[in-house]
Structures are given as C-alpha cells and as structure tokens.
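The other protein chains are all here in position, but one chain of the complex has been omitted.
Let's turn to chain A:
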Amino acid sequence: MTRSGSPLDALQTTLAAEHAAVFVYGALGAQTSQSATPQLFADVTDAYTTHQQRRDALIAIIEDAGGDPVAAQAGYELPEDLSTPAAVTGRALRLEQGAASTYAFLVASTTGRERSWGVDALVDTAVRELRFGGRPETLPGL
C-alpha cells in the first residue's frame, strides 16, 4: 500500500497495519506460555486487545468518513522461529516500532479528531515499546 494521498488513504494505511498487528499478536500469543512467562503473556495479550480496539475504531472512523475499510489479508508473514521468549519479544518490539511510524504518518496526514486519535496511539505505542525491550528515544516513530 502506498503512503500517499488523502487523509482517508492514511487512515486506510493505518487500518491495514492494525490488521497485520492483530494477526501477528495472535500468533505471538499462541507461542507464549502463561505459566512460564506470565509477564510476557500479559503484555502480548494486552497488546493484542489494544490493536483489536484500534482496528475496530479505525473501521468506524473510515466508515464515518464515507470510506470502505480495507479488509485483512488472508495471512501475514511471520518469522520462522518464534519458539523463544526472546524471539516473541523481539517481534513484538519491531511491530510496535512499525506501528509508531504508522501513527506518526497518520498524525502528519490528518487533522482534527483523526489526528488526535493518531497522537494518542503514538504515545501509547511508544510506551508499549518499553515493555518489549525498547528504550526511550528522542523522537519515537520518526
């Protein structure tokens, strides 16, 4: 998907990213043991729920704007080896970093309510990166 065009295009790009995030977190959750790594399991579960909520919110925003929300793909590429907590954590961190860039793009491409939504999502995702081993940055998402 190209990253250009109208605010609606930016919303669609963000929705496509959320579809992918929900899929990937579903896979990460399946690879995470609640008993062996309870904190990681809780963090992955929380991230899954958050991205689901964002996906649903974006669908509503796009429909309100008169758009036809992009559908999820049938599947998304996953790393071959997600068998260790380190692999799951690393994948989750990359996902959140990618999400931060996408929200920053959304902020730049929209105004009003949609931009405010993007700002809140960027702030939340930047903090979520820390749960997966991320470190504070000077300009997260940029």
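Some points to look at:
In the analysis below, contacts are C-beta pairs under 8 Å (C-beta built on N, C-alpha and C of every residue); 3 or more make two chains touch, one makes a residue touch a chain; residues count from 1.
Just so we're on the same page, contacts and distances are computed from a predicted model.
Between the listed names "Response regulatory domain-containing protein", "ABC transporter ATP-binding protein", "Lipoprotein" or "Multiple sugar transport system permease protein", the UniProt record for the complex's undisplayed chain reads "Lipoprotein".
Remark: the residues of chain A touching the chain excluded from display are 3-7, 9-10, 100-101, 103-105, 107-112, 115-116, 118-120, 122-123, 125-127, 129-130, 134, 136-142.
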